[in-house]
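Only one protein chain is missing from this complex, and each of the others stays in its spot.
Which chain is which? They are A and B, in the order written, and residues in each are numbered from 1.
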Amino acid sequence: MTEHAATAAEQHHSYTGLPNRKLLMWAFIGSECMLFGSLLITYLVYRGRSVVGPYPEELLNIPFITVTTFILLMSSLMMVLALAAVQRNDMRQGKLWILMTALLGLAFLAGQAYEFTHFVHEGLGLTTNLFGASFFLLTGTHGAHVAVGVVWLLTLFVMAMRGRLSSADAETVEITGLYWHFVDVVWIVLFTVIYLLV
Amino acid sequence: MENSTAQHEHASVKTYLVVAAVLGVVTAVEVAIFYVEALEPILVPLLLTLSAAKFALVVGFFMHLKYDSKVFRGLFIGPLIVAVAIILAMLALFGVFGGGAGGA
Partner (left out) sequence: MAVKEAAAEHGAGLDSGTHEGTYSGGLWSWITTVDHKRIGIMYAVFAFFFFLVGGLEALLIRLQLGSPENTLIDPDLYNQLFTMHGTTMVFLAIMPLSAAFFNFIVPLQLGARDVAFPRLNAFSLWVFVFGAFFLNASFLFGGAPDAGWFGYANLTSTQYSPGVRIDFWVLGLQVLGVSSIAAALNFIVTIINLRAPGMSLMRMPLFTWMTFVTSFLLILAFPAITVGLVLLMFDRTFGTSFFNPAAGGDVLLWQHLFWIFGHPEVYILLLPSLGIVSEVIPTFSRKPLFGYPFVVYSGILIAFLGFGVWAHHMFSVGLGPIANTVFSATTMLIAIPTGVKIFNWIATMWGGSLRLKTPLYFAIGFIAMFIIGGLSGVMHSSAAADLQQTDSYFVVAHIHYVLFGGVIFALFSGIYYWFPKITGKLLSEGIGKVHFWVMLLAFNLTFFPQHYLGLHGMPRRTFTYQEGLGFEAMNLMSTAGSLLLGFSILIFLWNVLVSLRKGAAAGRDPWGGATLEWAIDSPPPHYNFRVEPTVHSRDPLWAAGGLDVDVNDPAAPEPHMPSPSLWPFILSAGLVVAAAGAVAKSLVVVLAGGAIVVVSIFGWAFQPLER
């Protein structure tokens, strides 16, 4: 939710001098820690409890997911480069890096779509067993967050193309970045816990 | 509470590139460790440490928490501690660490 104009109250006075929207995003991220934490609890509690296969060790493709993980990590790099460009009002570079972030996000999502269809082909559906249910719910929730981020970034990109994004909007880009990096950070945890600690 | 003056002391583009390189390398190391059988006994703590290091790098540098106001740090780290504590408690309750109070 982006409140574009500063509120009347904000224009007048801000006790800490920190932007309202940035505080909102950090508090939201705090709340998201509990959301992903609860999903992670579900995944870990049910690990090894499926009564029928396929089981994780038969399906998880580590080299493939390493590549998509790398893609998502690099998208975070694009994001910080985008913010740095917008802050110095270099909108040509800013546009480029914002678009690159979104595209890498899309590539990650494509990888996830491939992985999901592959699993379904191998016989693991949402309702097959506890592994399927908890895996698809956890990684699916993360994927949905990535998708929201991609739409958000593309919106910024379109605004930039129309000349409606400048260094005056650096705060908006920074907040988008906070969201994007958090989604990346969640994946760092999921990558290790789901794929490497089978 | 402090003012946002600290905000202007941002990481440079060079720092970002270094951090990204480290993130890539650590990920490669994680995957490599996974395939080394000799490391099997310490695999879990090792991987969790490396993962935590990546987590800290992204949060500290890309999200600027290292340079930013203490208020943001509190808003993030407080909830993170609660979440991690509850995850650990639940794993103990369900006997995921082996034995313990769990096995319900």
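We take it that a contact is a pair of C-beta atoms (placed from the backbone, for glycine too) under 8 Å apart; a residue touches a chain by one contact, two chains touch by 3 or more.
The model shown is predicted, which means the values in this text are computed figures rather than measured ones.
Novice: Tell me which residue among A:I62, A:L106, A:L126 or A:L197 touches the hidden chain in the full complex.
Specialist: Of the candidates A:I62, A:L106, A:L126 or A:L197, A:L126 is in touch with the missing chain.
Novice: In the full complex, which residues of chain A touch the absent chain?
Specialist: Within chain A, the residues that touch the unshown chain are 1-10, 12-16, 18, 20, 23-24, 27-28, 30-32, 34-35, 37-39, 41-42, 45-46, 49-51, 126-127, 129-130, 133-134, 137, 155.
Novice: By the contact definition given up top, give the residues of chain B that touch the hidden chain.
Specialist: Per the touch rule, chain B residues meeting the hidden chain are 1, 71, 75, 78-79, 82-83, 85-86, 89-90, 93-94, 100-104.
As a convention for this text, only the chains that are shown with their structure count from here on.
Novice: Determine the centre-to-centre distance between chain A and chain B, using the mean Cα coordinates as centres, and give it in whole Å.
Specialist: Each chain's C-alpha centroid was found; their separation is 16 Å.
Novice: Provide the residue numbers of chain B that touch chain A in the complex, in ascending order.
Specialist: So the residues of chain B in touch with chain A come to 1-4, 10-11, 13, 16-17, 19-20, 23-24, 27-28, 30-31, 34, 43-44, 47-48, 50-51, 54-55, 58-59, 61-63, 69, 71-72, 75-76, 78-80, 82-84, 86-87, 90-91, 94, 96.
Novice: Considering only the defined contacts, which chain A positions touch chain B in the complex?
Specialist: 15-18, 22-23, 26-27, 29-31, 33-34, 36-37, 40-41, 44-45, 47, 62-63, 66, 69-70, 73-74, 76-77, 79-81, 84, 87, 177-178, 181-182, 184-185, 188-189, 191-193, 196-197
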